[in-house]
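In this view, the complex is presented without one of its protein chains, the others remaining in place.
All chains are identified by letter, namely A, B and C, in their written order; residue positions are counted from 1 within each chain.
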């Protein structure tokens, strides 16, 4: 941590800062420049204490510049090798890329079974589908809830696909955990710290979507909430950030993928369906995400997108999904990887 | 709702859209332009049904343009006159502007009592202070919880100030409701729909902060969640949005105030402390918020900002707060309003 | 400047950085922390050299953190007291707030004279109006060019108002300088460095609008371009930044006003018309800008906004402008200031 004093800070003001740091047990290095005093703060616990100090509020302090990243368990420094999780017969974060596909929301038995069979056949290994839906408007379809979870279980039994589905509140986390192989925490809940803490007590992988206005650092700190509770199986999922551009629903930030691979050991997925909001862009962005190094994808597939109760405009038909999968396998091969059950 | 077809959409594609709309009971007006067909959709229930349709997913459809605002109860059309709530002896949303002041977090008995007395004396009518704190890092101070609520109650008893404090989860909503006169729902929880629905069952004013990446429309829809549950006493609080500018913690969007006054009948507060993250900017932005038409402010005041366990850099000292209050009263007078207990 | 090394940087990598810094003549302070080496760089010329170094490209370097602000002449450190310019009989940047009002574009003799008389009567001291118009679409009205300048000159003669009008290219800067008392450089040209350099050779105040995606720092660096050429008379004008919110044309960042007052000695104006794009919001945001400390405003006024060739939706009628001016004078008085010719 570096404390930059104002150019006209007095000696007394500098002394006050030093006293405060000394009180907290920090060692300091003082650099007396021509125009300013700069104080370097050293100590093995700066990361923990930094959030508790408010040095900017002291007179004469211009800025406090943090040097160390504020997360630990999620960082590459803490664990240099890639994390790989095993669920059922799948590996997440290994050379094999997993594709989770399915409808935005579970709507009916027919719908989910039809989609599950279709995406399985095309090479998906995970079925996605929401039973609890967070919706912007109170007047929108809010999900089938437990009935939806049971339908997912039936689809799993019939196809062997693993299940990823969203828990939207601490009140449904447990029941979701009973049915899901991977529990999704959605973008709007990325900083729902109660939900994160409860998820940290489970022993199931958590797919943590990036909040629409979350920085990479805040996202890793949200992962840290889960991990500091004891659940180390976090999968990060880029799903687009909100920017000024309205031609797409969100701006899918694919550069987050290689950047996270540097900063963290956690597997990284991408969701090109929410990331663009437009099914016509999904195949190109799916290819791009794999090329950028994604460990998996979340893709919306619906048998009749125009009849979907939620997010129809961003859903692929099973036919378009199948075409896309073929290309994804070839791109994965360029990177020395394979896609899901592609040689199964 | 307007459906814009592609310029090369076929007759069959247009027919398919018309059939789908007919099935849902809509009336349509067809405009056959030189380059495109445009379908106007009329019906008293377009607002409810729109989210359920996914016409963009039909072949030949270019875009669907909503015409009506998706919220109802929160809208000025639903209730043309301004909403005014009465809590204890205060009016919210009337000619009288209410100032809520206090520390970011309740830290100790001494701290909260000292602040409460100081802000009361300067003209505040509401005491703010967090007992449950949502924090970006799991390693930051998380609040005194129920003990904090009890300290707020003591401060209320001693000063007569009303209390606004945050509920951060459905699990603490009830206990917060016991102690608070106004329940705050924070920016990160603006789309925590479970919390909103539970808040909708209470009979207490809810101060709903704008999410850092929420549009005005999404914010009003979040208010709609609370109101559609039966609790009509929502106060909107602008607290800054996230933009590319990093010189301030957020960008305080004061234009939201007059815009909300047109779109909605709900009272609007502003929080210049979180909105800027810099106590040096708070007095100017407080004046500006009042001048823009705010019905109240949330301001952070701490006896020793540099010792604060949370958000010290954005807290005013009691002395600076007092100076500021004097100016606010004069600006309010220009608009024919008064500030809190200013003639009390 | 602080150089932060990777946590696993080798001794050789640290040596290479030190060698590079030594080569450029810098002094260094080395802080050997438990997990990283941090190098503090001191020298009177770090500000000049920093942009020329690319230390991040050296192996083992994690980040380079600049400590000093990269602008000089525009900074408050360079000149602690507020800059005040005198044009004709007006002071810019003093206790007197100047209001520039008029149409977006000069359209006809009748239009500009009618507006000029109306805004003068209401208390404006400067007439605004574009003769050269930068327009997003090549099919939009592009301005009357020199004919427009002559009409502004006539309006000035008739009313005594000073003239602010935009130069959009080096090719029209000279002729604009002949007619204008203040030369506007628009948001889209804030980083048109050729135009800035040429403006730096003039001896006329330059009203420099903030670019729609410019940080405060980049804006001050654009001012620095003009000032480093010898023209110290720069007026900064906040006109809104582009954010995700589309309910307003831009997001008017009023916190820039008090922030600039800390960082810089330059006068600061605000443009609530472009800042909101909605005339209904202009009075509230004009009041707020004055309350936040603005030294002047740019306001669009048009006799018949619905017939305007440019930006009609954001223009006030003369009548609404007059009403607004009355309030602005009262708010200015609260701050110990007066508005334009208010006691003339």
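In this section, a contact is a pair of C-beta atoms (placed from the backbone, for glycine too) under 8 Å apart; a residue touches a chain by one contact, two chains touch by 3 or more.
Treat the numbers as computed from the prediction; the structure is a model and nothing was measured.
**Student:** Which one touches the absent chain: A:92, A:144, A:257 or A:339?
**Tutor:** A:257
**Student:** Just name the one of C:83, C:159 or C:192 that touches the chain not displayed here.
**Tutor:** Considering all chains, including the one not shown, the answer is C:192.
**Student:** Where the complex has a chain not shown, which of C:33, C:75, C:148 or C:305 is the residue touching it?
**Tutor:** C:305
**Student:** List the chain B residues touching the unshown chain?
**Tutor:** Touch with the absent chain occurs at residues 2, 4, 7, 29, 31, 33-36, 38, 40, 42, 44, 65, 67-68, 77, 242-244, 246.
**Student:** To test your reading of the contact rule: which positions on chain C touch the chain that is missing from view?
**Tutor:** The list for chain C reads 20, 47-48, 51-52, 54-58, 70-71, 134-141, 168-171, 188-189, 191-194, 197, 211-213, 218, 221, 224-225, 228, 242, 279, 305-309, 311-313, 315.
**Student:** Using the document's contact rule, name the residues of chain A that touch the chain not shown here.
**Tutor:** 213, 215-217, 241, 243-248, 251-255, 257-259, 262, 275-276, 278, 280-281, 283-285, 287-293, 327, 330-331, 334-335
Convention: only the chains that are shown with their structure count from here on.
**Student:** Would you mind checking which chain's mean C-alpha position lies nearest the centre of all protein C-alpha atoms?
**Tutor:** The most central chain here turns out to be B.
**Student:** Please identify the chain with the largest separation between its CA centroid and the CA centroid of chain B.
**Tutor:** Between chain B and every other chain, the largest centroid distance is to C.
**Student:** Which integer distance in Å separates the CA centroid of chain A from that of chain B?
**Tutor:** 26
**Student:** Please work out the Cα centroid separation of chain B and chain C, and write it as a whole number of Å.
**Tutor:** Their C-alpha centroids are separated by 30 Å.
**Student:** Chain B: which residues touch two or more other chains?
**Tutor:** Touching at least two other chains: 213.
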